[in-house]
Structure formats: structure tokens, C-alpha cells
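Here's the structure we're looking at; comments come further down.
All protein chains but one are shown at their positions in the complex.
And then chain A:
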Amino acid sequence: MNSVLYDVPGPKARRRNVVYTIVFLAVLALVAYWVLSALADKNQLAAEKWSPFVTDSQVWTTYLLPGLTETLKAAALSILIALPLGAALGIGRLSDHRWVRVPVGAVVEFFRAIPVLLLMMFSSAVYAAYTPVSSDLRPLYAVVTGLVLYNASVIAEVVRAGVLSLPRGQGDAAVALGMRKGQTMLYVLLPQAVTVMLPALVSQLVVIVKDTALGGALLGFGELLSQNRQITANYGANTIAAFTVIALIYIAVNALLTYLAARLEKRLRQGRKAAAAKDTAPIVNVEMGGASTGGL
């Protein structure tokens, strides 16, 4: 679609593009120079601030990798709990019974409207006041609970949209064969919907991975982000270096997940092309992460 916006550049346009490139490069270089000189002023570029990440394996084994493990643990637990819960809520919202549909809808809409951070802080306080969960496990529990409540309701919407996107005839045919409602859902609708929504579900993983960082910043959860304090304390105030490395790890993990989601989507689309009567567009679910966003 990009190429539609402009013609194949002629000699004049090419010259102009070269000028733009040079100007843009100059602006970028200026910004880079300004940033680097500011960093150099505060002695953040000194080799000893960055070298630990390359030369000292302890910074990895003691801080970064355990932090990453906690991040992935919280993310994995959240998705494992949120997935079945979200599927149940999504099916509940599609129920024929008003008394199931309405309350489930209210629960889903409520938890989708609340920032994940508030859910985490609230569940942390609830665990502290009403349960015997020990204080070193509490941050993990709180983070997972917050993520599950929020993401289960997002997944519920994904499931609902997935089931609704199927051709009506699928459910009708199942009914005509004498299947009960539960059977229709379990054997006919859900298996097809899952393939449609799988990419959206995998992308939701990225949101979950990103949101675990909230627990590190505010609940004392020992995940990847929270390691920056320890690293800067032990390796000489290398704040910028520590943040750069931590951000790169997050980016690598999330880029990997995005890549897997894209591969999965491609495979599923190829596999289904022959079978699908109607071209079921994948559900675009722009989740933003952070305290929500995902929403988007």
C-alpha cells in the first residue's frame, strides 16, 4: 500500500529523496550527538559501566537471568490460568440464559475497565489481609492474580468474537445433527474458533510479559525490571547501561513471541484455506499492555 502513495521516483524525486535522507540523517546524528554527549558528561559511557554485561557472567547469573525467570514464570502462570478462565467467561457471555449472560458480561466489562496495576495492588492487599500467603510469595501471587483477572476478561472477548465470527450454519448444522448445546460448543464451534483466535491469544502473551514489569516497579516483585536497582547498586551507578540491557531483553523476548504468532497465523491460514467457506479474517486485537492496553 505504501507504493500507491507515490510514484516510482524519477531523477528529480530521487535527488529530492537524497536531500531528505541527508537532512533526516543530520537530525538523527544531532540527536545522537546530544544524547551521547549528555551521557558522556555524566560518565555513563565509560567502559566499566557497560563491560560487566559482557565480561562478568555474574551480572547475568545473579540478577538478569533470575529476574527473567521470574518474569516468564509470572507470565506463564497467568496465561495458564487466564486461558481456561477466559474461555469459560467467553462461553458464559454467549449463553442462552440471561442469568448467566448478564452477570458474566458485567464481570468481563468491569475487569476490562480497571487498570491492571489497581488489580495487582488490590489483590496484594487482599492476600496480605485475608490469606496466609507468605510475604515473599505475595508479590508473585498479586501480579499473577491481577494479570489473570484482566487478561481472562480480554481473552473472554477474544473467544466470544472468535465464536461469533464463525458462519451461522456451523452451529445450525450441529443442532440439526441432534447435538446438545454443550456438544455444539465443545466439538463444533470452539475448535474452529481457536484457530481463528490463536494469533490474538499469542499476542496477548506479549501484553502479559510487559505487564509483569508493573509488579517489579510497585509491588516488590523480583522480576527483570526490578533487577536494575541491584545492578546499579553493585556495578557503579550504570543506570543507562542497565536499563538498555533490560529493555533489550524484553524486546528480544517479545519480538520472539510476535514472530511465533506470525508464523502460527501463517500456518493456520494455509491449513484452513481449503476448508474455510468464508475467509475468516483474524481478529485484530491491538493490545497495548502496560496497565491495559492492551485494550488496544
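We take it that contacts are C-beta pairs under 8 Å (C-beta built on N, C-alpha and C of every residue); 3 or more make two chains touch, one makes a residue touch a chain; residues count from 1.
FYI, contacts and distances are computed from a predicted model.
> Using the UniProt record as the reference, specify the protein name of the hidden chain from among "Pyruvate dehydrogenase E1 component subunit alpha", "Hydrogenase formation protein HypD", "Periplasmic-binding protein" or "Amino acid ABC transporter permease".
"Amino acid ABC transporter permease"
> In the whole complex, not just what's shown, which of A:Leu68, A:Val104, A:Leu117 or A:Leu140 touches the removed chain?
That would be A:Leu117, which touches the missing chain.
> In the full complex, which of A:Ala38, A:Val54, A:Leu80 or A:Ala233 touches the chain missing from this view?
In the full complex, the listed residue that touches the missing chain is A:Ala38.
> Touching residues of chain A against the unshown chain: what are they?
1-2, 4-7, 9, 13, 17, 20-21, 24-25, 28, 38-39, 41-42, 44, 110, 113-118, 121-122, 125-126, 129, 206, 209-214, 216-218, 225, 228, 232, 237, 239-240, 243, 246-247, 250-251, 254-255, 258, 284, 286, 288-296
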